[in-house]
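Data block below; observations after.
Every protein chain of the complex appears in place save one, which is left out.
Going by the order they are written in, the chains are A, B and C; count residues from 1 in each one.
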Amino acid sequence: MPQIHIEYFAILREHVGKNAEELNTDATTAGALFDELDGRYNFPRMAGMKVAINAEFSDWDAALADGDSVVFIPPVAGG
Amino acid sequence: MPQIHIEYFAILREHVGKNAEELNTDATTAGALFDELDGRYNFPRMAGMKVAINAEFSDWDAALADGDSVVFIPPVAGG
Amino acid sequence: MSGFEFSQTAPSLETLRLRVTDRTAGAYVAFEGWVRDHNEGQQVLRLEYEAYEELGLREGERIIAEAAERYGVTRARCLHRLGELEIGDLAVWVGVSSAHRDEAFKACRYIIDEVKHRVPIWKKEHYVDGDSGWVNCERCAEKGSGSLLSGSGGSGFSRDSAAKNRG
Partner (left out) sequence: MSGFEFSQTAPSLETLRLRVTDRTAGAYVAFEGWVRDHNEGQQVLRLEYEAYEELGLREGERIIAEAAERYGVTRARCLHRLGELEIGDLAVWVGVSSAHRDEAFKACRYIIDEVKHRVPIWKKEHYVDGDSGWVNCERCAEKGSGSLLSGSGGSGFSRDSAAKNRG
């Protein structure tokens, strides 16, 4: 199974209780990976979540490859 | 004849060669006073000149009274 | 030269300003976001900023480049604080210089608007009453399961809300 590196920030980091993890997964898209992890962690509900793959914003249906780094991005609040 | 105090700034001050003067005049409006002084000094040509009486912007046909202070205001260029 | 940066410490405003000065520039517009003592009806005590820095720097640089291209400004920069901030502290600074003022105002506004929407920065507010919350995330959570950090599923986003952002 492909191995994916996942980093957590802000509300997700606090909820999951860690900054990052490695996951061997059958999920073939970012959205499927999210659903898998949501099943495990029961993420807090929020609208407007985005996702980045290898430090670039990405679509939820973008394909994942072995070694990819994925970050789920809760609604931002800079400034 | 009413005595009017006139102050000159910027291009008019340089043209007239003084900061201020007292003038006894029959001019009854700011516009008439300007024309009288233009006849004497031949002011440089410019559009958009304004006038202030007693440190407030005024109409050119505003009446003058003895002791008034008048300033002709060339186009401004602050900033 | 980097146009966008994060800083864990309070920057020198004079140093920031000097980075956008230029002999050909006649106008300078700066925006500063300050930590204010209230937000959405709550009394704020202090706050924390956290960023996904690698993506944040890339996105910040893109925003600066977009502003420079759209408005033809001379120089433009942005700095965003990270870490713990108190009331009155500078949270974000944008500085733009240009030949004339119209483009400096527009570019400065563009940069701060885009930074707030696009750069992955999160703000956790700590309130006078002892409560705290992640701005934007909290409001969304309230509409869902009611519990900020333990959505009970069903009414929240996961599949549905995530789907909104796909494509």
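Observations
The definition used in the following text is that contacts are C-beta pairs under 8 Å (C-beta built on N, C-alpha and C of every residue); 3 or more make two chains touch, one makes a residue touch a chain.
Worth saying up front: this structure is predicted, and the values here are computed from it rather than measured.
Here the chain not displayed is in touch, across the complete complex, with B, C.
Looking at chain B, the residues touching the absent chain are 7, 9-11, 13-15, 31, 34-35, 38, 42-52, 55-57, 59-61, 71, 73-79. Residue-level contact of chain C with the missing chain is found at 13-14, 17, 21, 23-39, 87-88, 97, 99, 101, 104-105, 108-109, 112.
The criterion applied here is as follows: only the chains that are shown with their structure count from here on.
If you average the CA atoms of chain A and of chain B, the two centres end up 73 Å from each other.
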